[in-house]
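All protein chains but one are shown in place.
Labels A and B are assigned to the chains in the order they are written; within every chain, residues are numbered from 1.
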Amino acid sequence: MSEQIQTRSPLGRIWDIAVRYQAIVVPVVALTLAFTIGGVLIALQGVNPLIAYESLFRAALFSGDGLLRTLQKATPLILTGMAVSIALRLGLFNIGAQGQLIFGALASAYFGYSLAGAPTIVILPTAIAAGILAGAMWASIAGLLKAYRGVHEVISTIMLNSIAYGLIEFLISGPLQEPDQVLLRTPAVADNARLGNIGSVPVAFIGAVLLAFLVAWMLNRTTTGFQFNTVGKNKFAALYSGMKISRLTVLAMVFSGGLAGLGGAIETLGIVHRYESGFNVGLGFDGITIALLARANPLATIPAALLVAMLRAGSATLQFDTGIKPEVVDLLLAITLLLVSIPVLANILFRDRAQKQENVTSGWGS
Amino acid sequence: MVNTLLRYISNHKLSFFTSVIVIVGMYWFYFVDAIRAESMLGFAWRYSIPLVLAAMVGIIGERSGVVNIGIEGQMLTSAFIGFFGAAYTGSLIMGMFLGVGTGVVMGAFLAWTTVKWQMDQIIAGVVLNIVAAGITSFYYTQGQLLPTLMPKWSVPILSDIPLIGPVFFERGFFGLATLVFVVLLQIMLFRTRWGLRTRAIGEYPSAADTAGIDVIKMRIVNVTIAGALAGCAGAYLSLEATSTFERGFTAGRGFLALAILIFGAWYPNRVMFAALFFGFTTALASQLQADKVVDIPQQFVNLLPYVMTLIVLALAVGRVRPPAAVGQPFVKGSG
Partner (left out) sequence: MNALIEVKGVSKSFGKVEANKNLSMYVNPGEIVALLGENGAGKSTLVKQIFGLITPDEGTITVKGDATPIKDPSDAIERGIGMVHQHFQLVPVMSVAENIVLGNEPVKGLRLNLNDARTLVKEIASKIGMDVDPDIAIEDLPVGTQQRVEILKALSRKVDLLILDEPTAVLTPQETDELLEVMRSLARSGTAIVFITHKLREVLAVADRIYVLRDGELAGEVHASDTNEAALAQLMVGREVVLRVHKIPAAPKSEVLNISGLSVLDDRKLVAVNNLSLNVKAGEIVGVAGVEGNGQRELVEAIAGMRKIESGTIIAFGKEDITKSNPFKIHALGIGHIPEDREKHGLVASYSLADNLVLNRFSEPEFASRGVRNFKAINENADELIEKFDIRTSSSKASAASLSGGNKQKVVVARELSAEPGLLIAAQPTRGVDVGSIEFIHNQIVAARDSGAGVLLVSAELDEVLSLADRVLVIHKGQIVAEMQSEGADRVAIGRLMTGGH
């Protein structure tokens, strides 16, 4: 390492830059590796992996409404990615973005159809706010259980996911079901409660990107963000500094759930236009992958979400073209996640110059 | 002999009297309505088997100082490999081996990443779950069948006991093995050298280290071997309980097990009773609903275990004490 600094060969300098930006380098290398491994697995299914990837990305970016669909898919993913990230900053691992998202989706659908006839200025903000609120409320249960009863959020949010599914299935098979309908779904939201697109870019996508900047600013520049980070990095120092850990814990979960709920609202108002059982699946869980890929950095969730969205958007065409099941995306993401989250990749690449990954989540029973 | 027994009872008054009340209550129920009692207790135990196995994975891991949140993924993959292994090889025994082996391999993975590379244990576990979901959903194919069903064995004498006999001692391989494992693990943890050392590395690893115990190696071995139990839990679900496999088949049982583990305060025997309590409550709710005694939608009955988990955790955490070093990576020479 000292030689490299002394000689300062061009390669050495590039290497120094790589070491410095390893937070970006490692995920990119991981992605490349994952796609290579994925390619081998695709080849084992008897399909040329290059053709498969080409078909996947062409469908996601260059086919008719491919780009629009990719950006539509990316929008809730940015939000759930941020939802997981913001909680992770405080040392909370919110596995429950999925449950919070579907509550948000249902709440915005309810106001979207029950307020039909109201002017846009009333119905749209109400539906969106309802989604945020519903997600935030659902997440706050886990926050309260963590802050005041010491229940680990990983378990509570998983349980709350299952409970959310059960409750919502009950609601859409009875009280909120579309009349004279066998399908488990609510009535459609009013036309003026739907989110449109500007060309190939959904309005909501722009909103999500702006929100990512807002969240990044909040985490890095405000006293609230400082408190979140301090609790996440050293709970004892936070206590010493007079930060109210319990309240911050609930607040972080509320923010997290609100973002996830907003993701659900956007999915409802922008794409599905009602709540329907079976839609929304996996958006919350992809949020975990995105947050870990982005290392809990809200701005990095944008490219990470775009990547996941491309894969998801292109996977249907992939099956049509090659017969490879769309679940190949789950496999690819799983391998990527594995490679970015295991510390070994950075260690192999950078040896003793690898950044040490801190233990970010909170311990057991505390 | 009698004195020892009496001393034991006086030292464990609470558990002794609870057990007596539970047993008397059970047999009173059996006396009133034998069919219902047997079916409900049978349901409770069938429901408990994978939870108990999975919770024991957690016990071994956490007693050694490693949180295993990946049990769900271990179970799911084992159920998957076990099922398709049996279907493709045409041998149920092969499927059982493959299923259990899968649990071990995934245990080894978790052990290596968290203990050797000191990866965040919670993240490692969640990653394991996502990977498991990815693999099993991509390679899943429909319409496969098991070559044979899991045979049932009756344990001589024990299976003739009314109520308890048919419920606990007339089961397939994994059902019977679970009983053996509970007893075995209880003895191993508190009566053997391995148990003493395991508890030491989970409570205060540097003390174990200075006493000449290889903490890293022991944690890796324990978490890996515990994977076999997760493999049993998965294989039980696909090969013994249902003879099928579906995506997302384990339905959060790995997480329920973690709650039951806390409820059972990291003791195998108490964990078994905690799981039975969960199972029996669910059975009771289903029965009451089926009998139209109470009018609650089926969806709500299905949610009962999850709601109970939250309540139990909210009440139990803070009252029970987890192994002190759980979740903390051990770095040699840092003590």
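Remarks
Criterion: a contact is a pair of C-beta atoms (placed from the backbone, for glycine too) under 8 Å apart; a residue touches a chain by one contact, two chains touch by 3 or more.
The structure displayed is predicted, hence computed values, not measured ones.
Although one chain is omitted from the display, it touches the following shown chains in the full assembly: A, B. Residue-wise, the contact with the chain that is not shown comes from A:M243, picked out of A:M243, A:A265 or A:A294.
For the chain missing from the display, the contacting residue among A:T230, A:T289 or A:T322 is A:T230, taking the whole complex into account.
Counting the whole complex, the residues of chain B in touch with the unshown chain are 191-193, 195-197, 199-200, 203-204, 206-214, 321, 324, 332-333, 335.
In the full complex, the hidden chain is touched by chain A at residues 221-224, 226-227, 230, 233-234, 236-237, 239-244, 358.
Convention: only the chains that are shown with their structure count from here on.
Averaged C-alpha coordinates put the centre of chain A at 31 Å from the centre of chain B. Against chain A, in their complex, chain B makes its touches with residues 62, 67, 69, 113, 117-124, 126-127, 130-131, 133-135, 137-138, 140, 251-252, 255, 258-259, 262, 297, 299-300, 302-303, 306-307, 309-310, 313-315, 317-318, 321-322, 326-329. Contacts from chain A toward chain B in the complex involve residues 93, 95, 145, 149-152, 154-156, 158-163, 166-167, 169-170, 173-174, 285, 288-289, 292, 325, 327-328, 330-335, 337-338, 341-344, 347, 357, 359-361, 363-365.
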